[in-house]
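One protein chain omitted, others in place.
In order of appearance the chains are A and B, and numbering begins at 1 in each one.
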Amino acid sequence: MLDFRLYMAQRLTALIMAPLVLGHIAVMIYAIQGGLTSAEILGRTQGSVFWFLFYGLFVLAVCVHAAIGIRVIAHEWAGLKGAALSALTWATGLGLLAMGARAVWAVTVP
Amino acid sequence: MTTKAEVLEVSVWRGSAEGGALETFEVPARESQTVLDVVSWIQQFSDPTLTYRYACRVGMCGSCAMMVNGTPRWTCRTHVQKVTQDNTLRIEPLRNLPVIKDLAADMDPFFDKWVEAEAVHHPTGTRHDPIAHVDAGSGARQTADAGIECINCAVCYAACDTVAGNADYLGPAALQRAWTLLNDTRDGGVDAILDAVSGSGGCHNCHSMGSCTQYCPNELDPMSAIAGLKRETVRRVFRRRRDA
Partner (left out) sequence: MIRPARTHPLWLAYLLHRISGLALALFLPLHFWVLSKALTAPDELDAMLAFTDNPGVKLAEFGLVFLLAVHFFGGLRLLALEWLPWSHGQKSAAAAALALAFFVSGTFFLKAI
């Protein structure tokens, strides 16, 4: 169910995300002070190549990582197998990719 | 002895592969009584049709493991006094294995997975070669030695929730043996072992929850052995990249 390729994808995306998560937590602690406004968030992120690459990479890694994690849980706890399990893995990954790409685009590009 | 209840209330799982239920027996309590003594007493004095398995009675053969109050244990080395709760005991066949009858689990899937994990010797010499010199002090030998005392009792296999959720998973015992052979200089099956433990039921399914290490009656550490297999499968990829 988790062969070597899926395992490596899971662990490598985890390694990629390790510094990104630290950065994300640091930004959250910094940004939450005095409340959140869209002007504050977008003022920081819009037009920034750095934040586009930072969150773009984060979304790419998390959709792979979460899809494999959901796959394992669905198999072990819900008994999903075969084609249904593959379909769930792909749907999770692609769904998160589509929504995540849209979010990154919305806060960094316009 | 007056303060102690003289009778144990023992629930024993009775049934077959088709299903079953707990049946309660009253068994006289004794000093220094093991769970296996209790099961044997029931079979000898209460219900001769009770089926169970044991051989050595001293923790060497690995055949008497059962679930005792939900925990996998060698019944021969488990004192009743240590595990009873209000003088009750619940004894069931090993978890994660099919049942043959009553307390006798079918060990076939467990042993099939040993072979599937290539946890078999891959000879590098013949009987005509001189006896291989093994350096007992080498790191690899010490790593192998840490896991070779496994007696195939399947306590770890019954403790493992990953086995419970994932029927193809090879399990801690088979993977630990694959790991000891990988570290044995006399074994020539490095690639065969690493291939076998990299399949869809292989070592990469392990979540390091450590129930195997927690409950191993021989105090072995299959969790770390499996981590070692994961490390070696990853290393092999980078070695191949370098050599290519």
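Here, a contact is a pair of C-beta atoms (placed from the backbone, for glycine too) under 8 Å apart; a residue touches a chain by one contact, two chains touch by 3 or more.
Note that the structure is a prediction, hence the values are computed from the model and not measured.
J.: Among B:Thr34, B:Thr75, B:Thr180 or B:Ser211, which one touches the chain that has been omitted from the display?
T.: B:Ser211
J.: What residues on chain B make contact with the chain left out of this view?
T.: Spelled out for chain B, the touching residues are 69-72, 83, 85, 159, 161, 207-211, 213-215, 221, 223-224, 227-228, 230-231, 234.
J.: For chain A, which residues reach the chain that was dropped from this view?
T.: On the side of chain A, residues 11, 14-15, 18, 21-22, 24-25, 28-29, 32-33, 35-38, 41-42, 62, 66, 69-70, 73, 92, 95-96, 99-100, 102-103, 105-107, 110 touch the unshown chain.
Keep in mind that, in the parts below, only the chains that are shown with their structure count from here on.
J.: Which chain A residues qualify as touching chain B in the complex?
T.: 1-4, 6-8, 11, 72, 75-77
J.: So in the complex, which bits of chain B are touching chain A?
T.: 161-162, 165-166, 168-169, 198-202, 204-205, 230, 233-234, 237
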